[in-house]
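Below is one structure; the comments refer to it alone.
The complex appears here without one of its protein chains, the remainder shown in place.
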Amino acid sequence: MILLLKIWQSSLGKKYIMALSGGAMLLFVLGHMAGNLQFFLAPTYINAYGHFLQTTPEILWTSRIGLLVMVGLHIAAAISLTISNRAARPIGYSGGLSAQGSTLAARTMIWSGLIVASFIVYHLLHYTLTLPQVNGYQVFAGEAMDFDGLVEPKTGYHDIFAMIVLGFKIPVVSGFYLLSVGLLSIHLGHGVASMFQSLGLRSYAWWPRIAALARVLSVVIFVGYASIPVSVLLGRGSDYVNEVRTSGKPAHVSPTSHSPSK
Amino acid sequence: MKVQLKVWRQKNRNTSGKFVTYESPDLNPNMSFLEMLDVVNESLASRSEEPIAFDHDCREGICGTCSLVINGKPHGPHKGVATCQTYMRSFKDGDQIVVEPFRAKAFPLVKDLVVDRKAFDRIQQKGGFISVRTGSAPDANSIPVPKENSDLAMDAAQCIGCGACVAACKNASAMLFVSAKVSHLGLLPQGQPERFRRVKAMVDQMDEEGFGACTVTGSCEAVCPKSISLDFIARMNRDYLVALAKGESKKPAAGGV
Partner (left out) sequence: MAILNSNVPSGPLATKWENHKFSSKLINPANKRKYKVIVVGAGLAGASAAATLAELGYDVHNFVFHDSPRRAHSVAAQGGINAAKNYQNDGDSVHRLFYDTIKGGDFRSREANVHRLAEVSVHIIDQCAAQGVPFAREYGGLLDNRSFGGAQVSRTFYARGQTGQQLLLGAYSALSRNVANGGVKLNTHSEMLDLVVVDGQAKGIVVRNLQTGELTRHTADAVVLATGGYGNVFNLSTYARGSNVTAIWRAYRRGACFGNPCFTQIHPTCIPVSGDYQSKLTLMSESLRNDGRIWAPAKVGDKRAPAEIPEGERDYFLERMYGAFGNLAPRDVASRAAKTVCDEGRGVGATGLGVYLDFAESINRLGEDKIRERYGNLFAMYHEITDEDAYKAPMRIYPAVHYTMGGLWVDYNLMSNLPGLFVLGEANFSDHGANRLGASALMQGLSDGYFVLPATISNYLAGQAPAKRPPVSHAAFAEAEGDVQKRIQRYLGGKGKRTPSSFHKELGKIMWDYCGMARNRAGLEKALGLLGNLREEYRKNLSVLGEAAEWNQALESAGRVEDFIELGELMCRDALEREESCGGHFREEFQYTKEDPEVRNGLVNPGDVKRDDTHFAHVAAWEYAGPDRKPILNREELKYEEIKMSTRSYK
């Protein structure tokens, strides 16, 4: 406990927390992306994947709680560091500092981070808690939409595929998503390299490779995530959604198995 | 050539300061920036105006006394040089040049452009040394040091302690300075016995002084007159992590003679 306190009290300690929690969240971001990319397979794959997670609470809740802790630590350390960083220069320069070798991404980590955090809140309300009030249908399409009622005709599982398609059909929602994924990728472009730096996993020989890894990851993550709303806006899944919404409850699925748990 | 100077003037820590604009006398492009200030000061003194206070000494880029943020950049427009090695040919006739002191809570202002950088000394005193008494050293060649390590240690040891890294960092962080010292000694076999104790003590004092944390923007490296690398910060992060993980060392058992 004293060790944890010591870590928290030191500026380097907080950077370790930033790096480790950031690293954990990076793993989630990659895993989540891999899961999501099943969207490009037949609908049944992603629906089965969702069904598996929803019916395996030990995995679901361990990762949810773990992630929550990581997000909490990451944000708390970031805010605490930002406050002390600001305090370290009470009087600034007249024209501001010139960039001096730093990138915009590096200088604005707290902002990209906070915007992504607010997006995550929205994203959870949107797709995890599936609050009808936030999915934009009432405002932008003039109709109510409840993602909970979407059921895959073949399996009776909660139809995540359809939910994704319907969710991203609202351009404002897709736009916010793309913006946030963009910021996330910028955040990671600096963050991944900094993670290695903060933990001291860097040397003259390895730094160019680490920097390259960070750049590649940030592009992969952006393309991976952005491909989904973009493909929806380009029409993917429209036919399927119409089919789901018109067919109603499929006959061959037992009534007990389709009620989605959250 | 002539320039217009917009200079921060502040009598002392307890009064407020402001920018004052001066027209320089005729200058020679081969003057150093500090020589330009000398000339401006002479012309101020001849009008019975108090000269601009600025820190300087060796004027060959090694003592680390000169400072100044020139047009938003510590030590002026060039890479790898101190203010005293910045020459007026880097500016154009008629330019306006904004000159400010280094800004950081840990570097309190003394007068005009002069700040107090004793915080660096206090960090040094916490562990920036190898505890070796005069006279106790073995023959110098009894401690072989791989040339690579020795060269790398020298890269770090070149730090002139000017504080430009702090001035340039958006967080006023002293990580580059502290890491240079920690790495210089930590890279050498002579520095091993105190390696982890040293990094712990120096980093803790750095925090104590009120410097900010590192966000790896790289500004420090970009303005450093000795181009000291961010690699050293990573090295220090690593050593500090090990030091933290090791925890407190056991107090020696009470003993007799």
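Letters A and B mark the chains as written, and numbering starts fresh at 1 in each.
Just so it is clear, contacts are C-beta pairs under 8 Å (C-beta built on N, C-alpha and C of every residue); 3 or more make two chains touch, one makes a residue touch a chain.
This structure is a prediction, so every number in the text was calculated from the model and none was measured.
Judged over the whole assembly, touch between the missing chain and the shown ones holds for B.
Although one chain is not shown, part of subunit B still touches it, namely residues 11-12, 27-28, 30-32, 34-35, 38-39, 42, 45-46, 48-51, 53, 55-65, 78, 80-81, 85, 87, 89, 110-111, 114, 116-118, 120-121, 124-126, 128-141, 143-147, 150-151, 153-154, 157-158, 160-161, 184-185, 188, 190-191.
Heads up, the rule we're going with is that only the chains that are shown with their structure count from here on.
Those residues of subunit A that touch subunit B in the complex are listed here as 3, 6-7, 9-16, 81, 84-103, 106-107, 109, 190, 193-194, 196-204, 207.
If you check the complex, the residues on subunit B that touch subunit A are 19, 69, 71-73, 98, 100, 103-106, 168, 170-173, 203-204, 206-207, 210-219, 221-223, 229-231, 233-241, 244, 247.
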